[in-house]
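== chain A ==
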Amino acid sequence: MSPPVLELKNIAKSYGHGDVFADISFSVSEAESIGLFGESGCGKTTLGRCIMQLERQSAGTILLDSLDPTRLSSRKRRESRQSYQMIFQHPEVSLNPKMTLAQSVTELLMVHKKICFDEAMDTIQPLINRVGLRNEHLARYPHQLSGGEVQRAVLARIFSLQPKLIIADEPTSMLDVSVQAQVLRLMKELQNETGVAYVFISHDPDVISAMCDRIFWLSKRTWRLYDKSTFISQVKEDYTSSKNV
Partner candidate 1 sequence: MTLLDVQDLNVRFSTGEGIIHASRDVSFSLDTGEVLGLVGETGSGKSIIGQAVIRLLPSTAEITGDISFDGKNLNTLSEAAMHSLRGSSISLIPQNPSGALDPVARNGDQISEIVTGRFKKRSDIVNRVHVLLSSVGLVPSVRIADEFPHQLSGGMRQRLTTSIAITENPRLIIADEPTKGLDFRAREMTATVLADIQKQNQSSLLLITHDLDLAEQLCARIAVVYAGEIVEISPVSRIFAEPRHPYTRALIQAIPKNGLIPIPGQSPSLLDLPEGCSFADRCEYCADICRLTHPEFVYGTMNGGVRCHHPFSS
Partner candidate 2 sequence: TSTDKNSSSNVSVQNTSSSSTDRLLKFGELWLITGYDPANNGVFITEKAIVTESLVGATQDFQLVPLLATSWNQTSPTTWRFTIRDGVKFHNGKPMTAHEVKFSLDRAANISAQNRQFMDFKSCKVIDDHTVEIETNKPNPILPHALHYPNMAIIHPDSLNAQGNFIKPIGTGPMVFDSFDQQTRTFTVKKNPDYWKGPVNLSGMVITGIPDSNARALSIEKGEVDFTVDVPMNEVKRLDELPGINVKTYLTPRVYRMAINFNRTPFQDKRVRQAISLAINRTDIVNNVLYGVGAPAKGIFIPQMEWSNKNLDVLPYDPEKAKSLLKEAGYEDINGDGIVEKDGKPFTIDIVSAQERPGLPPMAETIGASLRKIGIDTKVEVMASAASTDRQNAMNFDLIMVPANIAMIPDPSYVIETWYRSDGYSNSGKYSNSTLDALIDDAKQTIDKKERYAKFNALEAMVYDEMICIPIADYGVTIAQKDSVKGYVFDPTAHDLRMDANMTVG
């Protein structure tokens, strides 16, 4: 078995006013989806941001492909970043409003591969079709598109770098049930094709159990790892107990 794409060892994070979470360890391997579940404010987003190096954890190590990114030179780190991407919570503000979809989607490719716009467009064309965007969409600005379309453009932008790991932070919480279904489907298909691993953040138990095999439940500074079936029964149990309160 290949080494895990992501490995967390005893991660803790605290802001000025105390710990958000402490002592978290788990790992994700290729083509696997792990769910991150918990009520509002329990630190799901924060954990994702730590993994993405958008924030420094207070303790513990994060290994991406068995490498500690904090030990890398800044140039190396920037290069390695291509392999680890994040889908942010709000599709509406995930793309630069002043750039057309075409510009946003090709930007990363152009910068990293040092190619011109047309070449990037050619490279990315199959992917664009794959995510279900039509070329007519590409000339538009994000606000001229629906949430589902923007979310798909974000996927195209991210997948153009062929990442190994994607942190998806509530990728559908702002979307309609039907659009949600579209996006989740697409993510699954892409995973089957490229073998990307997901860390899937959500507070909707239905969505998370539909997407993931293992679920990491974060609550009040403790955590547990469930598999799908025990997770569902645990949610049910919690739900009934809360009803009696």
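With respect to how the candidates were assembled, all candidates are chains of the complex that A comes from, given by their letters.
As a working rule, a residue touches a chain if its C-beta (ideal position, glycine included) is under 8 Å from a C-beta of that chain, and two chains touch if they have at least 3 such contacts; residues count from 1.
Because the structure is predicted, anything quoted here is derived from the model rather than measured.
A.B. asks: In the complex, chain A is touched by which of the candidates 1 or 2?
C.D. replies: Only one option touches chain A, namely 1.
A.B. asks: Quick check: in the complex, which residue numbers of chain A touch candidate 1?
C.D. replies: Of all residues in chain A, those touching candidate 1 are 39-40, 146, 148-149, 176-182, 184-185, 203-207, 209-210, 239, 242-243.
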